[in-house]
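What you see is the complex with one protein chain gone and the rest in place.
This part shows chain A:
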Amino acid sequence: MRLEYFQMIDRIASFSDAEERIEARSTVPDASPVFEGHFPGHPLMPGVLLTETMAQASGYLILGLIRFTHMPFLAGVEKAKFRSFVGPGAPLEIVATRAHQGSGYAVTRATIASDGKAICNAELMFKLMPFPDGLSAQMRAQAAEIGLVQEIA
């Protein structure tokens, strides 16, 4: 995880077309400027970044399921709950499943746990749009780096 670069997913642990499900792993970094403000002397992973982590896992799930034909852009967050705190060094297990595939949009349900303990969950909506110029190759490269392409293949 590199919070300042919005690189929230370290690796894809599993991807299933049949179950429309992805599992990812990340580790909260030991140090980050984010923790200097959130909060001074009491570093905690911000809820917005946990939401972004669920969104990125969901995004990779959708990209895998639709084989990179469109780019999923976050369009809505519903029923977000933050159940426990996580701080530097915490291992995160992120799971996302596709709840609905609409025409031009998709809905996922995502959870994050740490050492088996529930951290947060949400329902996320994505608008599926044509890739902006050059982004398709970048997303494929990022997906390959974290192991998604191998999982799809």
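Just so we're on the same page, contacts are C-beta pairs under 8 Å (C-beta built on N, C-alpha and C of every residue); 3 or more make two chains touch, one makes a residue touch a chain; residues count from 1.
The rule is simple: contacts and distances are computed from a predicted model.
One chain of the complex is hidden; its UniProt record names it "Acyl carrier protein", one of "Acyl carrier protein", "Succinate dehydrogenase hydrophobic membrane anchor subunit", "Hydantoinase" or "ABC transporter". Among the residues A:Phe82, A:Tyr105 or A:Phe131, only A:Tyr105 touches the chain that is left out of the figure.
In the full complex, chain A makes contact with the omitted chain through residues 75-76, 100-105, 107, 125, 127.
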